[in-house]
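Below: one structure in structure tokens.
All protein chains but one are shown in place.
First chain written, first letter: the chains are A and B, and each begins at residue 1.
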Amino acid sequence: MNALIEFVKPILVPLICALVIVGVLPLITGYIVLMERKIMADMQARLGPMRVGPHGLLQPIADALKLLLKEDIIPDEADKVIFWIAPLISVTAGMLAMSALAIGPWFQVADLNVGILFVVGIGALGLFGIVLGGWSSNSHYSLLGALRSAAQLVSYETAAGMAIVGALLLAGTLSTREIIMAQSDYGVWFIVAAPVGFFIYVVASIAETNRAPFDLPEAESELVAGYMTEYSGFRWALYFLAEYTNMVVVASIATTLFLGGWLRPFAGTPAFNFLDFAPSLLMLVVAGYSFYRAPKQPVKVQKLFMIGVGLAFLGLAGILAAPLSASVNAMLPGLKPGLHGAFWFLSKVGLYIYLFMWLRFTFPRYRFDQLMRLGWTFLIPLSIVNVMGIALALVLHRQWGWGHVPAFGLTTVLTLAVAGWLAQAGEKKEKEHAMAGGEA
Amino acid sequence: MADQRIPFATHADATVLGADEIILNMGPQHPSTHGVLRVKLRLDGEKVIGSECVIGYLHRGVEKIAEHRSYTQFAPYVDRMDYVAAVSNGLGYCEAVEKLLGTEAPLRARVIRTILTELQRIASHLFWLGTHALDIGALTPLFYCLREREEILKIFEKYCGARLTTHAFRIGGLQYEAYDEFEKDVERFCTPFDKRVDEYESLLTENRIWVGRTKGIGILSAKDAIDYAASGPVLRASGVKWDIRKAMPYAAYDLYKFEIPTGKNGDTYDRYIVRMEEMRQSRLICLQAIENIPAGPILGKVGKVLKPPPGEVYHAIEAPKGELGYYIVSDGTTQPYRVRIRPPSLINLEAFDKMIRGHLVADVVAIIGTLDIVLGEVDR
Partner (left out) sequence: MLDQIVFYFFATLAVISAVLVVTRRNVVQSAIFLITALLATAGIFLQLHAEFLFIVQVILYAGGIMVLFVFVIMLINVDVSLHQIQFNRQWWLGLLLALVLGAQLTVAIAVGRSGLPLGEPAPAKMLEPSTQLVGRVLFTEYMLPFEIASILLLVAMIGAVVMAKKKI
């Protein structure tokens, strides 16, 4: 028994963190889907799910149950083993990638010294789930979706990688924790120093996660459902879980690299210390709104549920406010960075995902050749120029003693000029292409 | 195990067609072929080098049914052809029979017919815009379009009790008098509607992705459009100023002022712009018409049993999708000897092969969308 305790002791905290990720992530994913449907409904002058629970709050649970109970159909001519295992690969890769991310200073499974590369590399392995699933379904639509997915990921992974390199140059390390600490040392987030890099990463990460306007692998008007066409029931749900997990992963990477990770906005400036109250206030507002809506629910159960939601948020507000009092802070000094760090990290991830959704409901879809042209002739050259620009700024700063502002200002302007030139050249090419297409 | 895998592509016989060609079958069950259209595409990689539309999955023999129904009985059937523009179908048929009988509906009936038909044109174009944008990947416009279309359908419902297959008109005029609030309802819909069209345009017209997906896609030159006998917005987007409402006025169109919007390049983008402008023009027609709906009877003098004199007649109207023509032959009995319908969707669809050649597979859905076909009308 003692031996077992000794054995478990060093891996206890990582083990708990891992269990939390595996256990809570599907639930969070369900609620991201609900949020997406609600936001979509709001933008489209509808209400969205309203039936299961007040304001559809229990919809994800009902959906998960329904999908669990559905018949698991495997097509006759499918390659059964691969068909069976493909969604698992996608989900596993997504969850494994979460393990190297630092969600707040205390919540991290493993602080690898190749952390960010680990997240990117393992996350990319999820592609095999898509490709193999598409192949094993033995259907043209699935296969075309899988092929598009593979081609798209390989193309945009390059641009995303180069954008990441830009931020890594600034940080000088690969460990997720140290990258965030480096931003704390600089005093600004890397989005300020490398705005172009952030932009490239946003675009490339949308393409990598197959979200609109780059959702060609599952373009419903062309390929029915792409690689998921033949999937049903829980296996289909696993693909969905993988897709949203990947969204969380890319959002976390962007947060870590460019948005200061768990750091509060203006973390180094005491004048902005009042922002420490923001988490509690936000929770209070949500709780207040729940109480306000509670009497308007049609059924008693729903009223009680709404009050319950309000109380839960009230409790969260209390927990987030607790470390602000001096006595609690003195007793448990780690509580504040841990809790508030997680709050800020998750808020930034949420905002990033909201951006994804916003773009999805606004834009039409790219055509595949346009997507490839955008990737290869605009984003990849721009990302290389961006890396050179950041390197130049670092040289100006470190070797020649320029200040941060002029050095990074100059290189950003230069990079933007190159971006403008690339865009113009691309437009010209596009026009020629359109003309040629018309003549053919 | 997987012994009989479907190969990725059915390679056509190398000696006949060349080894690079593959055949891809889209439809009849596909989310964006607008019903049950089936398109056989010949592809070189992703490039379309030839296509064949296979139609008839929704064939109900409407023209044959007509030969076994009396003139009045057949009227509801035409609503089922272009089911997103039932009012226009009904107008064409009623006027064709009236022409055969040698009568004309009273002025009040014709004005109300004009208003309802123009509202139907707006509804049809809204539905086209929503689904076309959805095919190209924009999710949101569909809901805005359906929100507006709902208002029009409510007016229809108040007028004749039906929303989709309205059967709004009767041969010789109207069956129902306009309800009390009719003008007010139409005005309430039309007055803010141009702002709504601007709203849709703000989502799409200058959107780079939208322009990239539609400009230069599916070009149909003016000559080709005429050669293919294309009509409606498809023809006008190619730069031909031809609108039956102006050229051979029917109903009460000669009373109102409106423009015929035309395009220049005949590509998908121009067809989009033309239809958007047509909605604005339809709104103007409605607003002019409700200002002064003349008093008078709504049903002309037609007998209880219709027995047109022997003879034949062709009557065409400008339906939302193009020239909708009815060719009716009467042998002097209560049933038509032959009814032939010229459906605009079918004739416009014939230009599909010309438009798709040289484009990519993804453009197929864009071009099917821009032709604005309704399979109920194509197959009849």
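In the analysis below, a contact is a pair of C-beta atoms (placed from the backbone, for glycine too) under 8 Å apart; a residue touches a chain by one contact, two chains touch by 3 or more.
Computed from a predicted model, the values in this text were never measured in an experiment.
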{"item": "Residue touching the undisplayed chain, where the options are A:Leu153, A:Met306 or A:Ala419", "value": "A:Leu153"}
{"item": "Per the touch definition above, residue among A:Asn113, A:Asn273, A:Ser325 or A:Gln424 touching the missing chain", "value": "A:Asn113"}
{"item": "Listed residues A:Trp135, A:Tyr156, A:Tyr239 or A:Trp262, member touching the removed chain", "value": "A:Trp135"}
{"item": "Selected from A:Ile21, A:Ala78 or A:Leu127 as touching the chain missing from the view", "value": "A:Leu127"}
{"item": "Where the unshown chain meets chain A, residue by residue", "value": "7, 79, 81-82, 112-114, 117-118, 120-122, 124-125, 127-128, 131-132, 134-136, 143, 146-147, 150-151, 153-154, 174"}
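Here is the rule we use: only the chains that are shown with their structure count from here on.
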{"item": "Centroid distance [mean C-alpha coordinates] between chain B and chain A, Å", "value": "44"}
{"item": "Residues of chain A defined as touching chain B within the complex", "value": "40, 43-46, 77-80, 138-140, 143, 212-213, 215, 219-222, 224, 360-370, 430, 434-435, 437-440"}
{"item": "Chain B residues touching chain A - in the complex, by the definition given at the top", "value": "1-2, 4-6, 8, 24, 30-32, 46, 133-140, 142-144, 147, 203-204, 207, 209-210, 212-213, 215-217, 219, 267, 357-363, 365"}
